[in-house]
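Of the protein chains in this complex, all but one are displayed in their positions.
The block that comes next holds subunit A.
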Amino acid sequence: MSDKRLTLKKRLHIIKHHFRGKKMAPAFNAFHTFLFTPDETTHNGSHVRAADDLKRTMNTVIMALVPVLVFSMFNAGYQHYSAINGFPQNFSLMDDFLTWDNFWIGIIKVLPLLVVSYGVGLLVEFIFAVIKGHEVEEGYLVTGMLVPLIVPIDTPLWMLAVAVVFGVVIGKEVFGGTGMNILNPALTIRAFLFFAYPTWMSGDKVWVYQAVERAGGPDAISGETILGYLAQNKGAEMSYSVSDMFFGFIPGSVGETPTFLILLGGLFLIFSKIASWRIMLSAVIGSLVMGLIFNGVVDQGWIGETSKFYGLMSFPFWQHLIVGGLAFGIVYMATDPVTGAQTNRGKWFYGFFIGFLSVMIRVFNPAYPEGVFLAILLMNVFAPTIDHYVVRGNIKRRMKRLKNATILPKDSEGKANELQAETV
């Protein structure tokens, strides 16, 4: 066979042999396996064939994120022009939203965030893979997509780059790479940005393109988020309807607004069995419970209209789910299989407290108008503890059953205790 007739796949297989044992082998293998299934199989022992390897899993999540990304690119322009010209009176999806002008803002603002996130993150992954001599891990594929969607649109690119380096190195690589991390890397990146550069991550200017540059001038525009309005007890000044909130025509972090598309993505992830429905459902329940408690407190008259918490506490409980990053966090962040709880029973606790704490932080801490990322990071830390007690509870229950069984030989109790000592 002449060289020209080789397929790309075969050529890559040939190149691979040149790289074998070299320092750059992991880097090449990463590209190779990204395109094709490797030609290597295990030589002995049993084979398990599964189509859903880690790359497939990651790609499924990315597919669930693509609609959100496309929407966010249009929304970037829509919010920008609406802030300048006022919101359109008779909103039409084709004429006011899905326009080239809107999309162009998305291209010049959202795309660079995406490129920097992937470029810097994968570079760090490559460097670590080459130094450690292991294969490049797929973990960053999803993180790189999530990062641009959870930051404000005007985030300077160099800040994002610094945060990505921090998040990947300190959040993931020091623990041993993908699968070993305690904290969700994307949220670690956001938390770093939030604490390092708070002026770029909060306030009423950063959420709409150019609002920062125009601030103080004659053509200043506002980019206040709904939670921002509510935190200042200015809910009455908002012009957003509930359907605006649900479909995402509101200012906010790049990709957190379209609850409808996030919901579709979440259903896609549930039906493809990538993400845990237990975590999503329990997180929704948790946030509704906390919202109901706050609504109840207001109904009882314990919190007056003059209180600084009134705006957020009187916000209808279910609407907490369609503003801010709660829906995005629940669907794409809380369900991270690495950092979340592993046991089914544990997932219920884990999810419930994410929703519960998110709304609580949102309402009670004016310094953090959004509490989702803090709540998820906190529960990430507690996930192993939750699992530990779930597993222990299970062992205890089985031990009891074992002891109650009558057909056991005499020394079974001693053995049972031995077993318990080993497993705990």
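Please note the rule applied: contacts are C-beta pairs under 8 Å (C-beta built on N, C-alpha and C of every residue); 3 or more make two chains touch, one makes a residue touch a chain; residues count from 1.
FYI, contacts and distances are computed from a predicted model.
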{"item": "Protein name (UniProt record) of the chain left out of view, among \"XRE family transcriptional regulator\", \"Na(+)-translocating NADH-quinone reductase subunit D\", \"Multicomponent K+:H+ antiporter subunit E\" or \"Xanthine dehydrogenase family protein subunit M\"", "value": "\"Na(+)-translocating NADH-quinone reductase subunit D\""}
{"item": "Contact partner of the left-out chain, one of A:L54, A:I107 or A:V174", "value": "A:V174"}
{"item": "Selected from A:A30, A:M159 or A:I182 as touching the chain missing from the view", "value": "A:M159"}
{"item": "Full-complex contact with the absent chain, from A:F71, A:F97 or A:F192", "value": "A:F192"}
{"item": "Missing-chain contacts mapped onto subunit A", "value": "156, 158-159, 162, 170, 174, 192, 195-200"}
